[in-house]
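Contents: one structure, followed by commentary.
A single protein chain has been omitted from the complex, and every remaining protein chain is retained in its original position.
Per-chain residue numbering starts at 1, and chain names A and B are given in the order in which the chains are listed.
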Amino acid sequence: MNQTGNNTVCSSEIDASCRVPLLALFGGAALWLVLGILLGLAAAMSFHKPDLFANCACLSFGHAQAAANDLVLYGFIIPAALGVILWIFARLSQAPLALPIVPVAAANIWHLGVLVGTVSILLGHSTGHTWLEYPRIAAVLLFAAFMLVAVSAVATMGFRSNREMYPSHWFLFAGLLWFVWTYSSANLFLLSGQPPRGVVQAIIAWWFSNNMIFVWLALVGVGIAFYLLPKFANKPLANTGYAIFGFLTLIFFGTWCGIPHGAPVPAWLPTTSAFAAMLTILPIIALAIVAGKTVCGSGFSLCAGPFCFVKFGTMSFVVSALLYVAEFCPHGARVLDFTWFSVGVTQWQLFGFAGMILTGAIYEILPRMMDKALPLPLLAKLNFVTFVLGTTIYVIPLLIGGYEQGLKLQDPSVAFADASGAALMFLRASTLGQALLLLGSLCLLLNVFVMTLQWKRGLLSCALSAVKAPLSGGEVKP
Amino acid sequence: MKTGFSVFLACFVALGASWYGFVYGPLKQLGVEQQTVILQSTDNWPQQRTGEATLGLQVYRQYGCAACHTEQVRQTGAANELDVLTLGTHNAEDFKGFMKSLLVVPELMTSSNDIVANLDKWNGQLPLVLYYGQNADAVSALAEKLKPVGVKTDARVVAVGPDIARGWGTRQSVAADYLYDQPVQLGSLRAGPDLTTIGVREPDVNWQLLHLYAPNCVVPNSTMPPFHNLFEVRKKVNGQVSPDALPLPKGFALGDDMEVVPTTEARQLVAYLLTLKNNAPLYEAPFTPVTAAK
Partner (left out) sequence: MSDENKSCCNTPAGEPTATRSAAPMWIIVVTLALLFTGGLYLDNHGGWFNSKVYAPYKSVDQLEAFQPKSGAAAVAAQGKKVYEAVCGICHGVDGAGKPGQAPPLAGSEWVITKGDSRLAHIPLQGLSGAITVEGKQWNLNMAAMGAALSDSDLAAVLTYMRTSWGNKAGEVSVDDVKKARDAIGGHAQPMSGDQMSKMPE
């Protein structure tokens, strides 16, 4: 309850305390999302017109795709998620954000790190490890920034008056710890002066990639969804028994997936991953049950508001996570390894699940935080439509094309050119989806920037009248 | 009801366990590997690359080649094979009868159906694949029985799988193959073919350079982007073609007085690609290499 008594803090105060840090985080995130999708489009051009970037190697597929993926994950998803986590912790603690200057500094450091990393990749200084392509400097900046935000978040959580933790607390707190440990560990091993020899590098990269793209995204996405869904549906979160079970099994089993089936490593590694993958179906089902029971009855109206974003995102979580887990089943892996299928599943997790939930959360938080309505509400609705259509048109052809490619690769009598040619048509179709995503992300960027500009203009006029007032001898009129 | 500490503890244990299993464990088990020995030989594996090829691996990393190409061959099984090379004093027909009479011994009973099927569909040409399957004892029993009658046989172990059948390798890739790769560029997508044995499949330097400059001229309809950054287009010196200029075919040539010369980076990259051979049998990935025809 807000405003229950004189000594409780009202929500608008809590929201206001988050203003500057979250604008810093969300503003940068929205910009990086647009840039990331643009680079992704440049990479996709390779399959429409291969010699488009013949003289400009920095935009060829190898550079552009790596930079695009990292921009979406490190540039958009993580800072946006951190901002939402800070707000949720503040709200759940019924206390304003602790140490608000710290996340502001952290946001700037983070965005600097992303900039340095992206430029390095485009100039050819990528480290060569998937999802860890940023060089040492950028990695250090990102880690330091994350630690700073985590400190503020944990402090905020510590100040909660109601000592009982809400389920979102578990997931989001776990998410903070997860990134700190996996990112530092992977970078320390792989980017050190004496990295481990040979295939161990790939194993560590797979461990990181699974714990980041699957487990971390799930923890953060589900944590945010478990906060927003009951709020929107005006019902309590259903079946926390399933939620506890889902949380524990996700962290205990989900973390062991990751090693692909055909990998050049001793048999015990992919076998353990396949075992874990089979068990990971359980938390996905459990969390789906919680989400489903919480929103059931609210229907799927074309409201196109934040509620719809989060609902679509949660449904995407269930399907994309099940597909991810299916990739580790040996029979599936034989066909689907090394095809566009896994690219499709990853993009579904990034855009369809995390992207949707975070965008919905941003649209929910911004008006509350700035004490103002969204400046461009039609664009926000357009954002929803383009994101839904865009994700579908981007991901589904990749999944189908990948499966076709995989089937043909299994048959040695089919020439390789025919096998990869089978996927080409689907690849080209999926570029339309990326264009729609770009349009949607521009809507988000415009909303965030216009809101920030309006706020800054308000601050400026406030300051100006404060200066003028003593001169004119009148009252300060904001 | 959970306290912050209990959540922290649960995460610590869960992530700690997977860290131990997938980071620390492999580090101890595989990270200390040294060179291994090629089967039935005293040579070490893998061989260290030359300086140029090592720099070439860095060029491979810089250009993000691993985004489209994999460097790992998979295997779905292995088979024991017995080939008959000469028939001794028999001709094809009575060899069939002779073989069938040998199949009554106990160690060949389980495989006799397969062997009979192979004999029945044999067209009389040598070498004959007499047995192809999982039973190693059947192979040695057959070899023993045929030796005294002057029939020359060759017992082989072959790797089985779509990648192998496609000619992308003679065995699967194992950890020992990547011992000297820094960083390891395994790749995760086959938008282009696998490169584990590209040094064996396309050993010609000029083919590799042409493929980097203009992939379409050596692979029609290729979706690989051309990498012009790796080459220098310049005027011919005194109208003479330099010895290291690319022999561009018609339709790709640039005009009478221009030539395309590879840069150092291109040469390093090609030197690296030509070291990708992976054709040595190891204990963990055994197969019988095909020896040259006698």
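Keep this in mind: contacts are C-beta pairs under 8 Å (C-beta built on N, C-alpha and C of every residue); 3 or more make two chains touch, one makes a residue touch a chain.
The structure displayed is predicted, hence computed values, not measured ones.
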{"item": "Residue among A:Pro270, A:Gly313 or A:Gly401 touching the omitted chain", "value": "A:Pro270"}
{"item": "Hidden-chain contact residue, picked from the options B:Thr54, B:Ser112, B:Ser222 or B:Thr288", "value": "B:Thr288"}
{"item": "Options A:Cys18, A:Leu190, A:Ala238 or A:Cys257, residue touching the unrepresented chain", "value": "A:Ala238"}
{"item": "Options A:Gln94, A:Thr359 or A:Gln405, residue touching the unrepresented chain", "value": "A:Gln94"}
{"item": "Residue numbers in chain A that touch the chain omitted from display", "value": "1-2, 11-12, 16, 91-92, 94, 166-167, 226-227, 230-231, 234, 236-245, 249, 261-262, 264-268, 270-272, 274-275, 278-279, 282, 285-286, 367-368, 371-373, 478"}
{"item": "Residues from chain B at the interface with the omitted partner, ascending", "value": "29-30, 33, 39-40, 75-78, 80, 136, 139-140, 144, 147-148, 154-157, 172, 174-175, 281, 283-288"}
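Note that in this section only the chains that are shown with their structure count from here on.
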{"item": "For chain A paired with chain B, centre-to-centre distance based on mean C-alpha positions, whole Å", "value": "38"}
{"item": "In the complex with chain B, residue positions of chain A that touch it", "value": "46-47, 50-57, 60-63, 65-66, 124-130, 157-158, 163-165, 169-170, 173-174, 177-178, 181-182, 185, 189-190, 195-204, 206-207, 211, 244, 248, 251-252, 255-256, 258-260, 262-266, 269, 272, 334, 337-340, 342-343, 405, 409-412, 416-417, 420-421, 424"}
{"item": "Residue ranges of chain B in contact with chain A within the complex", "value": "1-4, 7-8, 10-12, 14-15, 17-19, 21-23, 26-27, 29-31, 33, 61-68, 70, 72, 74, 76, 162, 165-166, 172-193, 215, 219, 221-229"}
